[in-house]
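Please read through the structure below; I'll follow up with questions.
Every protein chain except one is present and positioned as in the full complex.
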């Protein structure tokens, strides 16, 4: 299956190991971003994944492209130009010390790109699936416009659209986000969102009594489906126990059944990209024609495994995910 | 608030990651020591912290000073001269394997310094608080004399004195330690000590039935206060679960109330300096005029967070500590 | 005591930290293999340990020898020649992601060595113990022949023989393994094996109801002893909780008593070599004349501690193991 | 222009920095091989470069592919299967200490591949240039057969063929090499070879009086052209001054003119791949229609620059090469 | 002596060792910038050096400050606020491959700062010397205004002003630079500039026949002195032989004598900051009252030594510089 994603890819700079920013002598460098991460994961699953963005025409921009190519993502339609690649500094937390992110992404090539630079008819030609997240329209008014054109074009071409809400307070406010995302959801088939985002952006209350009250999200999913005319609604149910440990589960509602995945409890190697790996897992599972229960199981297992992988991207084959989701996957060394 | 601390700063050499001494190809190098660590933490909290010691007049001595300056500690009164900087080799433990320390600190510049080299009237001028630990008088007879002169001068100048007992079996024996520390405590306002140190040095029995019997320490605190005419008594209640995991709580007794902090259970990045960060937390909290409960909560949160930081020093702002101690601090990434 | 072990030592290449194979920019290199690891551990315990193998006559072969020498193993009878050193790529797992091994060991110098190259009368002269594992006869038909000659010679010379079954599916099939190992066990005094290996190779059913049903292994031990005329039977009882955590216990049966060790639950630094460190612990404990309960306690503590050490080998002194097995060993820093 | 190359890509393991094999604690890992290196360099120049080989179907094989993809090489026709990836250990020399290579490449997937696995009609379809070196036919008799089929097919399809002699004593003997390469040269347009290779393999004497007697190679080029009916003959003229320093020049003979490049003297960062980068430079220059003098200047500048780049591959754009070859390229920082 | 410098400090990100941008897995991080580098060098010489800038109020901004504090620079008047810290990517060249710089400094806190944020009367109070470079006014029109106010205030307060022309094509054009710098030079005492900058910015032709025609710069110095009413004119005479090797000399003209320094030829560890270390050397030498010949010798030796030091800053004591400049400084190990 051919999937197209659109967004920003950033340079991520993180101090080595558990060092704090003030202790750093250097930074590990990886390139990532919600939609790029999803494309990389899909390429590992064997899908034909293309990523659309704009990057500056210098070696650091090229290095971002090379990372994507390394993992088999089609980068042939990435625009080049503009002033800079966005970046962020990431300090990995530990125990009771939370991770910290300092963004320096304003004015990036893609944030400054004009909507007319993207010819969506051409970019989406041959694609069966288009994926976007709420980060892209948050980058600039022009990016919001471009995002809307993208989903409209996809709808017109009969391409399945998935959208991960991914609300980022540091990028825009709730009201603007709520309005823009509502418009995008009009052209969306598969909704993906975290626990509280339906409440924050669209005023759909959760009414969960506590972190473990997963049942409460059934009603949220139903209301989302109804409000935006969605085909399927996925809600990720993450619980942060500490910087080192997470619980992770998900709900997928297909209009008939509400299916919950298994709940995973895991030690964390790198928490960035968990949601993106869920999206990739869901797109793959649905693309493969899995039923609702299997699809949410695959997607949750994919994101559980992501937490054990360094960097933003889920470098994990479909077989490895299936082994955890469906098989008797064990952590014993095979030899 | 201006705080002065006095003691030894050592070069700490530790094999990379989890390697044992016999596997080391090199050593990570940091500089630390009880009183220096406390000064660094106080400087991160925004206090004017000055550290007094003596260091050899070569580049390794200068590197120790530069580390302190980097974190904003006032090093302008550090003496230079003598033969060597003390050092220790630290092998970090893991799971059931304990951490190991090999000291090579005999004959260091500060241990060999004469009491008359330190003009405490001048060194303490303008200070509101003086902090010392039981390590400094243990370095040499001369250091014990200097320490006593320091606290006497502080008392005479009306400066608050805190003393962390920090009994080190490898440096001196119980009897000598008991005598010297008793004399220093005569001039001390705030006592800080671990679970068993009052019993070891001063024969005040604990009578705790087990590691979790925190209540038993109330009586210990009362007796300490009475014996030495202290203003406040803090007892840290650490439980080592494994090399990777600790429980941490504390008691602060102000003559009226016994306040226990929250109990933290944490995975450990670096266990050195936990007590020193507690002292810094307590000095800051009391300096800020927090009440007894808040003060012990702040100090315990500070030392809990220290365990998540590489090196001896608690590179942690007051806001970060408050977020854990009082706020709804969560380990989620903020973005 | 002088112990001789015989087998293959491989170059192990593992990506740094938690990186996956596809993310590796380089490999940490250590040298190890079941019987070599056991020899290294015995040398740390103070025994005179000699390792027999064949290695190519180039610097990488020499580097393997130098690693053994560094840890005090007698390498003076290692043959040189042949084409290559076997190697394997190891990706360390994390959380739900299992560790991965890719072997590239075919055609190694020892696998290609002829039985007549090894003069066991000479090689075993002066030895009191000979140790082998099921990996060595699996390397090639010639290695199986050599292994058999080794144990026969040892029996003739009155040398105690221990054999760790160590069945590796990737090296040979159950039937061949069952036949060859049965023949070797005829000349073996001390059997060491994992949970299911008696069932897989010799058809002795375990009938354990679950992972914690340790009692079920008593009957297995009895049958093994009877079938092969063994002196003692040790069964290791490992439970893999995740890539980061294990439970570990063991049973030792001496014909009269079934003694179970304490059960350890531990976070894992490096899981390779756990079984080999158990063998070394058992050989040392029995060599020192410990009783059955103490012996299994020592051996289980040794392998528990191995999991906290980087690399294949248990760099751990006998005193350190005793402190965990028998003493009030604590993870507190000693200072 | 679309170029296809065919050969082996190996895992190269080198100790960090200047360490000797016996001092290595780990290995830097890169993937390279003559024809793969040429493909990577051509892709950096902007050409459509495809590499043909066979690699094992595991993650280390995939990692080799990912390296090629990262640099934009088309890997879509690489066969998967077989037992192993060939590898070599490289110790970088310094000063009077020469670099050392230990090969462990026997039995690699490509060496063991059958000629019929490669459908050259299909693999070469659309290509304008085919490049091979003398290493590929040296891997195995089957590889020699495959190589010959490849050049025959290329000739039939009207594709330009270049061949870098690249004689490796450790892989085959002079006589076999001479016979096989002579046959391949029958179907070759552009000959590339080092100083003495025409003499070693084809008995064409050089008669150079010393290292700097470049003129002597004119006659060699003429005889090679005549003997094998070549279109152009390139001879690289490398002088190894020490492990840290080289002189580098080249001769290109087009049947009319003998053009010598500028002579470069350079400090060396990594000497592997110098010849391969020359081939890539020559293919690009001729592909771009440069005249003989410009072509040899570009190719020599390309290989001079390669020596300043870590790894096997010449990560260098065409503009960067032109700046050295033709422009006033200066080593000053541009800012 | 108390010296104040004003400018931008950037985060410099450079791939490890000789790696190119496209090969980088991470970046070494140092903080530097012309005027900050000069302040650090002066602090190493024992001067009281203060650096003025504006940095964002987050941990990366603080890390820049901590680097300065570590080396003893007074950072107490650095403004905090604004959006970002400027940064640049630096690829170190080797041999014929030039170093590369990619700037990403637009919109930094200091570039966006308003002139009125800097109260020069207060900032310069107590200072004896003020140093600026042509980079600061190039950052923004507001920075040009601030720079001018700074030098005017300095002149009014009787503070010696030195200005290093440091023309950067990537920041502004020649014409604007020429006008702004001419105005700043009206208030400057000591001019420092590279070979061609007087010609580029002020149209004063050099007429040097070649790189070694140092004599030609005497006339340039005379004209500069006359045109701008300077006290002293220093011209640095750098010759880039390759990325690994430089020649370095300088001319100092005091209105009477033209003194040339010794010419140094050196292998380069890090070429960034060579000019800044010259400025620091000159300020120190003149501050110490050295005569013109000694001053230029000291300054040239300082910058020669800088090239052997990693990072932007000249971590070098005055004694070390004197040993090269005046003593029989030898590269032998002292022991």
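Note that the chains are named A, B, C, D and E in the order they appear, and that numbering of residues resets to 1 at the start of each chain.
Going forward, contacts are C-beta pairs under 8 Å (C-beta built on N, C-alpha and C of every residue); 3 or more make two chains touch, one makes a residue touch a chain.
Here the structure is a predicted model, which means the values were calculated and not measured.
Taking every chain of the complex into account, the omitted one touches B, C, D, E. Considering the whole complex, the residue from E:65, E:304 or E:318 that touches the absent chain is E:304. Considering the full assembly, C:69 is the residue among C:69, C:168, C:247 or C:262 that touches the omitted chain.
Which of D:1, D:79, D:101 or D:115 touches the hidden chain is settled by the complete complex: it is D:101. By the touch criterion stated above, the residues of chain E touching the omitted chain are 71, 264, 266-269, 301, 304-305, 307-311, 315-316, 320, 324, 329-335.
Contact residues of chain D toward the unshown chain are 17-20, 22-23, 93-101, 103, 168-170, 240-244, 271-272. For chain C, the list of residues touching the undisplayed chain reads 66-67, 69-72.
By definition in this document, only the chains that are shown with their structure count from here on.
Farthest chain from chain E (centres taken as the mean of C-alpha atoms): C.
Chain A and chain B have Cα centroids lying 45 Å from one another. Per-chain Cα centroids separate chain C from chain E by 62 Å.
Shared interface positions of chain A, i.e. residues touching 2 or more other chains, are given as 20, 22, 66, 71, 100.
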